[in-house]
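Below: the structure, in structure tokens.
Taken from a larger complex, these chains appear in their original positions, while the remainder are omitted.
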């Protein structure tokens, strides 16, 4: 990516806190893993299991938890949360690439839309009528922005994103290629064995600081809106059906599907490839494990997994118990034999 | 969306049947949920569990089942199937947005393709050679329509849809952004540990009145064609592999995957994130629940779920039984103790 500036460890702790042990004048210009780091890199140890790699690292400096400060003699920063600290240092070294403002000559902007001078509209992008831009919005090449869409300041659509008419994105949204926001929800009604389409007249409303992964789909509401609250992070290939509400600061990993009208609380973490059926309520601070099939509302914070999803300890316990079934059957057979023999002998 | 016209309840029952109770001159201009409706809205009660919301609704009028006609004093329409009735009223208030015919100046249409005057080809769309259009077809901005494709009258591709060469869509198809129709099926043969590609020379044939969701993929056949019959409704992010056949009026929810050469009957309903392995036969009127992993053909209409998928009652029963295993083991231990004690005492 872009060439990073150099920073001395002393400068880094001045910005982000923590404490330098060793030469605070050590300068680094990029982050790297313990395994691949060289003298120009700063690396980090966030999990004990990577301690072996710490011993062999060529990193110029390392970020460590307070308890691990003496695990290496290299110049190092000790802090409370080395993973978060690393995230901040990486953001310092790798700021988002600046995009030149301006509307590419091959882009199409319909009448009634004013593109501010601070915005960038890429090659071949299409921007419909009455679209409203905040400051410094980036519309990547080949994007489609429907009529009446609103996009908040500092938001960026990577190449080939689609936003259907009337949807709203907050500030600092980051949307990856192939994402589709605002397609019709799956609303159909049976009439004599045939499906009749129900118009989907709601919108998608997306809060601030939301990231949306590649090829993820968020459908517009049937009547009311589909809502993604502030700070939600969605990975790739996720399906969010109509009228779902995802609470603030919830993170959802790839390939997860959430069916219509389900409400997910704030600060949840949902593993990859989970499926959540429609019309459920999931409270705040729920963790759902990869591959879980959630068929009932979840009313208590905790960790859930399995198919059907349940308190994860139960699931794990149940699946382990299955293996004991043979042993139990044998014990029952033995008892039966024992009980029958005396009678026969009698 | 577009501004809706006003209709009096008397006019609505004239079109769609049912019976007005209360002031038949009440005029409404849009549909809404019970919760968010105002006096200009008509709402509906399709499930008993929303009755509480009926009490508090501000709707100008409500659509109700015949048994529920006295649950409110508001102007109302009673009918046999309030959800279907609502679907019709919503379609009346929200007709598909008209699209201006014409080929956008930035669209590319290859030689040998005649675009009828009734068609619309959006900005940046690409239409290959020998493409055949029915009447009033809409190709959205940024779509790709390969050589020799046929698209029936009244069909609409939203922005950024891809149709590979030689595929056929029937009349009134509705295809959402990011859908890919006709990519190569996953046909490979092993030769000394390496994969050799098998050309995929079949097509995708799609019937009339089919809806295809955002980022859904339907692969072309290996030799014969992949077939989607009339009236099929596919949600988002569905994978339909080569040589699958989906029977008429079957509806499939998001994130479902159907492997190669499987045949699904007519009037089936398949829940989200189901996986169906290849070379199976699934008869008509089968319901498959969300997250089911279908590993065997299904020869009888009914409801199936679980992993592996089975008659859904069995699955639910089995997973519930698992929790009794501990209790059974304890009972066996008790018996063993009881049986052993006398001997020891003897």
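Observations, loosely collected:
When the chains are written out, they are named A and B in that same order, and each has its own residue count from 1.
Throughout what follows, contacts are C-beta pairs under 8 Å (C-beta built on N, C-alpha and C of every residue); 3 or more make two chains touch, one makes a residue touch a chain.
Keep in mind it's a predicted model, so treat the numbers as computed, not measured.
Here 2 copies are displayed; the structure file describes the full homo-oligomeric complex as 3 copies.
Quick note on the criterion: only the chains that are shown with their structure count from here on.
Centres computed as Cα averages put chain A at a distance of 26 Å from chain B. Of all residues in chain B, those touching chain A in their complex are 1, 30-33, 35-36, 81, 83-84, 86-88, 90-91, 93-94, 104, 106, 122-124, 140-142, 158-160, 174, 176-178, 209, 211, 213-215, 231, 233, 235-237, 249, 251, 253-255, 267, 271-273, 290-291, 306-307, 319, 322-323, 325-326, 328-329, 332, 335-336, 339. Here chain A touches chain B in the complex through residues 106, 108, 124, 126, 142, 144, 146, 160, 162, 164-166, 178, 180, 183-184, 186-191, 193-199, 201, 215, 217, 219, 223-224, 237, 239, 241, 255, 257, 259, 273, 275, 277, 293, 295, 307-308, 314, 318, 321-322, 324-325, 328, 331-332, 335, 338-339, going by the rule given at the top.
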